[in-house]
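Note that one protein chain of the assembly has been removed; the remaining protein chains are unaltered in position.
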Amino acid sequence: MTTVDYQPLRPPLTFRDMLWSLAAKREYGLAVLIALIVIVVSFRSPSFLALSNISDLLVYCTQPAIVSCGVMLVIVTGEIDISVGSMLGLLTAVMGTLVSSKTALVPGFGWPVWAAILVTLGLGTAIGIINGLLVTLVRIPSIIVTLAMFMILASITVKIMHRGNITDLPQGLRWFGIGTILGIRASIWIMAAVLIGTWAMIRYTPLGRRIYAVGSNAHAATLSGVSVMRIKLFTFALTGFLVGVATIVTTLGAYDNGIGQGFELLVVTCVVVGGVSISGGVGTVAGVFLGVVLLMIQKPVLIFLNLGPGWSNWDKAIQGLLILAAVLVDHFAGRRKKPGAGGGH
Amino acid sequence: MTTQSAQQDNLVRVEGVSKSYGGVKALSNVQLDIRKGEVHALCGENGAGKSTVIKILTGSVMPDAGQVLVNGRPMPLGSVKASEAAGIAVIHQESVAFGHLNAQDNIFVGREPRIAGLFLDRKRMLSETHRLMARLGETIDPYKPVGELPMAQRQMVGMARALSQDCRLLIMDEPTASLSTRETEVLFRIIRQLKSEGVSILYVSHRMEEIFLLSDRVTVFRDGQYVGTRNTPEIHQDELIKMMVGRELLQVEGVVKSEAEHAGGKTILDVRNLTRTGVFRDISFAVRAGEIVGMAGLVGAGRSEVARAVFGADAADEGTVLIDGNPLRNHDMEAALAAGVALVPEDRQHLGLVLPMSVAANLSMAVLSEVTRAGLISSSREERLARELITDLRVKTANTRLPAQSLSGGNQQKLVIGKWLARKPRLFILDEPTRGVDVGAKAEIYKLIRKVAATGVAVWVISSDLPEVLLLSDRILVMRAGQIAGELSRQEATQEKVLALAMPAGTGAAAA
Partner (left out) sequence: MDDQTRLATDAGKAIGGGEGASYQPPQLASPSFVAPTLTQRVGPFAHELLLFVVLVVGLIWAKQIAPLFMTVTTQQQLLFNVWDLALLSLPMTYIIITGGIDLSVASTMGLSAVVMGMCFQLWHWPMWAAALMAVVTGTAGGLLNGVFVAKIKVHPLIVTLATYSAYRGLAEGLSLGFASLYKTTSVYSGFPTWFTNLGQKAFFAGPDLRHPHWYALSAAGWLFIAAAIAMGVVLAKGPFGRTLYAVGHNETAARFSGLKVGRAKLLIYALSGLASGLASLNNAAEYNTAQANMATNLELDVITAVVLGGTSIFGGRGRIIGTVLGVALIHETREFVSWHYHDNTLIRLVLGSLLIVAVAINALLGRRSSRK
């Protein structure tokens, strides 16, 4: 037996764990790639590194980053959720309708902001729970459930928004998107809170560990007394709740019925590029956040590089190529060590 | 030993337990006593019923009859929770439940220590992990995903989990199968340590050396029946082997050719210096037309792996495989199939059959082009083929359109064999052809194998069932630790000689 370099008396350094998760391969590669991009761009146009621009970039990231935390956990348990895009659209429409005044061009209910927020979060959670129940109780594959939910929610949104765009938004609500605390945008604070909260939940609660246990080996998890059903239900509900949070931090001053289109696949892309395994059990908040940053900075980067008028239209193509690149890196560069998840299937 | 004191010391007592699977008796009326703080070895050949007893003890299988007493009180059967509560834990070869999680998390999943009912008590988890590891006398990186640890350390994690549950009986199923010699030594030290702390250990192994080194008492099962229990120091190795192998040989009609007759046969398979790093090395042998070559060895000796490499399912690092004198491309299953190699794999449920598809579809799967007319599968041809094979092989099925999964194990195995027979192979590799097959079907499969060989096919049978190898083979190769340890002719081969070759060096000599 090889001697392990390890002292039994080492204190429980949580910081070490953080470093460890950062040093894991995908996170490292993403960080280097992002750093390279930032360096190249800022050489070409130094204003890229201006504080206001960095703040703008992070604001871009808020919605996908917040929702990715939930979708990551769903994927870690071995399921998938592609209803988040139209859920975002619906929640935005509902929230906008509730807060806009009765006298507006498109009249709403004129509710106070706090009530609308509560309803938004509650509705998101409820939709997540419905997704989760259909997956766990009725045993419909999650891709079918969330595909159907995607269609249903998109349809309801258009129904709500058919009278026109919602433009009459109270300042109290807009504060969550564009207001500042200590000079930093409120939406960035909220994103940071969600990221850290998710990280802490994974790291410091039994619930977090059980989510990974279920994804690693559902059969063994059941034998260890973990309810696979409840864990999966929780991840779907949490995703719904986080879509609610993402709805609130929107920076938009007017809502139309196109909000959230393509968002579900963007989120799944971020999560996959961030190193989460589609077969479950693997994924970190750091990786997912870097995945979000990489995908969200490319459009501004194309603009800043100022390569010519046609270049900003290539962002979607680059998004797709990034996934293929991630996949190829995994395949050729030594294939990431696959932990032998014993037993199970 | 006096029966009186034995009764008092008994921790776990299995009484009159029987279990059958779909008409096949896996256990009939067996008993097993395990005392407090002893290492109790359980041995027997494959199919003796060891794993079924383990499953009953851990609550994952419900026996048909009998009871299990723990400290004299009957334990509720068929419940994993009840077994856990009774302090019974098991460590399998692949003992790690959650490969993606680190050691601490693995140990505590489902029973995490908490702060304020919500947060993990990471401090306690870590100190507990250290305490358990100290108790095992080992050091393991508690932060690394367990799937990335060496096999031996993964077992430590499994043991630590068992200990953290206050386990009183630890069942170890072939724990050394994938360990190196040094790792094995560490494991033995830990077993002795646990024993001294009063934990009982049920040690399941094929390896004589380990049984004599470790155990206080040994129980032998044979064909699902209890043979006897002995104090290990009082029994000689020869006697133990006799208890294990003293089994009726099945009689199979068919002409056995002499060595000389085969010598004239054309060489079909010629394996030269085949090596797969870390799995097997320098394997050379040949199989001639009409010959049945048996391959014996312990579990983990690398026999199935050689077969997979010859079949092209895995890559070989060195060496060549020739069929009819033509070299096969390395790691190319299609080339092997085209050259006439057929493999009946050990894991027939996953590799051999497409269980939800019909009997006919499975039988025609390897010869689809032969039942195809004008680009479409002809139902009448397929039906004819299926019925011919079913009649030939005496498969018991109501019709050819039933899904393969509705058949019994023996009949499923006949389907796999039939699938390849339809293809008229040159070389027929059978890996554990009668595992999980009842006695009646076994005899039929033996007859079938003989019949196939008689038509001039080269047959290579891999089996851990000694009587089976002796019965079928014209020649026996014995593998040990990834190498061919020796070759025996039909005349000279006995169960003892084969076992002696298969056992790790040093211990085998005494038996022979």
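To keep things simple, chains are lettered A and B as they appear, and every chain counts its residues starting from 1.
Convention: a residue touches a chain if its C-beta (ideal position, glycine included) is under 8 Å from a C-beta of that chain, and two chains touch if they have at least 3 such contacts.
Because the structure is a prediction, the values reported are computed rather than measured.
Asker: Would you indicate which residue among A:61, A:76 or A:272 is in contact with the undisplayed chain?
Answerer: Answer from the full complex: A:272 touches the omitted chain.
Asker: Among A:95, A:123 or A:145, single out the residue that touches the unshown chain.
Answerer: Looking across A:95, A:123 or A:145, the contact with the absent chain belongs to A:145.
Asker: In the complete complex, the non-displayed chain touches which residues of subunit A?
Answerer: These residues touch the chain not displayed: 78, 80, 134, 138-141, 143-145, 147-152, 154-156, 158-159, 162, 265, 268-269, 272, 278-279, 308-311, 313-324, 327-328, 331, 345.
Asker: For subunit B, which residues touch the unseen chain?
Answerer: Per the touch rule, subunit B residues meeting the hidden chain are 22-23, 313, 333-334, 337, 343, 345, 350-358, 361, 365-366, 368-369, 372, 375-377, 379, 383, 387, 390-391, 394, 396-401, 403, 405-408, 411, 419, 423.
Going forward, only the chains that are shown with their structure count from here on.
Asker: Measure off the straight-line distance from the CA centroid of subunit A to the CA centroid of subunit B, and report it in whole Å.
Answerer: Averaging C-alpha atoms per chain gives centres 45 Å apart.
Asker: Taking the touch rule as given, give the residues of subunit B at its contact with subunit A in the complex, in rising order.
Answerer: Counting only subunit B, the residues touching subunit A are 80-81, 92, 94-101, 105, 108-112, 114, 118-120, 122-123, 126, 130, 133-134, 139-141, 143, 145-148, 150, 152, 154, 182-183, 186.
Asker: Provide the residue numbers of subunit A that touch subunit B in the complex, in ascending order.
Answerer: Residues 1-4, 6, 8, 12, 14, 16-17, 20, 203-206, 208-210, 212-213, 215-217, 220-221, 223-226, 281-282, 337-343 of subunit A touch subunit B in their complex.
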